[in-house]
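And now, subunit A:
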Amino acid sequence: MTVLQHVLIVLGVLFVLLNIAAGLIWVERRMLAMWQERLGPNRAGPFGILIVLADTLKLFFKEDWIPPFADKWIFITAPAIVVASVLMGFVIIPFTPTIIVADLNVGLLFFLAMSSLGVYSIVLGGWASNNKYSLLGALRGASQMIAYEVFMGLSLMGVVMMTGSFKLSDIVMAQKNMWFIVTQPLGAIIFFIAGIAETHRLPFDIPEAESELIAGYHAEYSGMKFGMFFIGEYLGITLISAMMATMFFGGYLGPAFLPPWAWFFLKTFAFILFFILLRASLPRPRYDQLMETGWKVLLPLVLLNILVTGAVLLWLKG
Partner candidate 1 sequence: MNNLIALIPAFPFLGFLLLFLIGRQLPKPFIAWIGAGTVCAAAVLVLLLGIQFLQAPPADGAYTQTLWQWLSTGHFSCAFRFRIDALSLVFVFVITFVGALIHLYSVAFMKEDRDYARFFASMNLFVFAMLVLVMADNLLLLYLGWEGVGLCSYLLIGFWYETPANCRAANKAFYITRIGDTAMAIGLFLLFKELGTLTIPDILNASPTHFQQGASNTTLIALLLLAGGMGKSAQLPLQTWLPDAMAGPSPVSALIHAATMVTAGVYLIARMHVVFQLSPLAMAATAVVGGLTLLVAGFSAMVQTDIKRILAYSTISQIGYMFLALGVGAWSAAIFHFFTHAFFKALLFLAAGVVIESLHHEHNIFRMGGLKNRLPLVFKTFLAGAAALAALPFVSSGFYSKDQILWYTWSAGGGSPVLWMLGISGALITAFYTARLVIVVFYGEMKTPVSTYPAKLMTVPLVILAVLSVVAGFVEWPHNILHLSLFSELVQKVLPATILRTGIPSEIVFQGIAILLTLTGIYSGYYLYYRNTHVIGQWQQKPAFVAVRNFFFSGWGFDRLYNTVFVKPFVWMTDLNKTDFFDQINKGLASGSRQLNRWFSYSQNGSLRWYVAGVLVGVLFILTLQLFV
Partner candidate 2 sequence: MPVLFYIASVVAIISTLMVITRYQPIHALLYLVVSFLAMAMIFLSLGAPFVAILEIILYAGAIIVLLIFVVMMLNLGKDTALQERQWLQPKTWVGPSILCLVLLTELVILLFRSPEVPMQVKPVPMRAVSIALYKEYVIAVELAGFLLMAGIVGAAHISKHRKKHLHRFLQEEAKGPQRRAEKLTMIREKESTEAVLPAEKKPVKKT
């Protein structure tokens, strides 16, 4: 693989991802409208698809206001962190057998590391805004993400045990005969729940709960900085969906009538739609309920999952 190819892959992945993230604005709004039996954006362009352009322009031309009471440097850094960390997370995703930025042998751990860095955007954004609601949102976000990171990592360990590798290409290849969703259903469910919490999407959007905290940690943000948070969120959804597809649904594997990238894209898109469906249908739990569920239900379950997986593996080995 030449350097040119490498650069091309990197740029290509970046381009596709950013476009998907932008496109998700339109997808989400249309889908929500469909499920909530209303129209949604339908004026600009065919099916209203040019709303993406309109929204982007609007964000670009809004006044980029930094509150005078804010901690300026941190205020600026925070939205960058979220996009950067999520994009770093895509580094290890195998889109096809050949299109992969870096097939690290600690790939899965790298993903976890990047997602754990994502928490800084919320925390720093909330703190730098120097605003009561932002601070509360940041506090909630910090504890929520620390808690759910634990389960996220642990829920993937079953898969790692069955594959014997942290390398994602190995994990995908290990699902040639059977997807891990069959053998690791509990791990998959918990990973998905933890993923929702990590991306702080509805129903776990407690750090930015509009009804309680106005907009939580990004209450003071506007213009393109707000846009970064926005894009970061959609990228996060995409990342978790891609990880779901890779870890539990065979990644790019699929019958030969479609190319691997198409399979990967389909599976990922299905999970993105599921994310949006969840937003449309579920109410928001209370903060303490969220934490209690995490520590008192999910943690024991995920530990049990590891224990049973290990026992079965040992038993099968003889």
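Selection criteria: all candidates are chains of the complex that A comes from, given by their letters.
What we mean here is this: a residue touches a chain if its C-beta (ideal position, glycine included) is under 8 Å from a C-beta of that chain, and two chains touch if they have at least 3 such contacts; residues count from 1.
Note that the structure is predicted; figures quoted are calculated from it, not measured.
Every option in 1 or 2 belongs to this complex, yet subunit A touches just one of them, candidate 2. By the touch criterion given at the top, residues 71, 74, 77, 104-106, 109-110, 112-113, 116-117, 119-120, 123-124, 126-127, 130, 135, 138-139, 142-143, 145-146, 149, 153, 166, 286 of subunit A touch candidate 2 in their complex.
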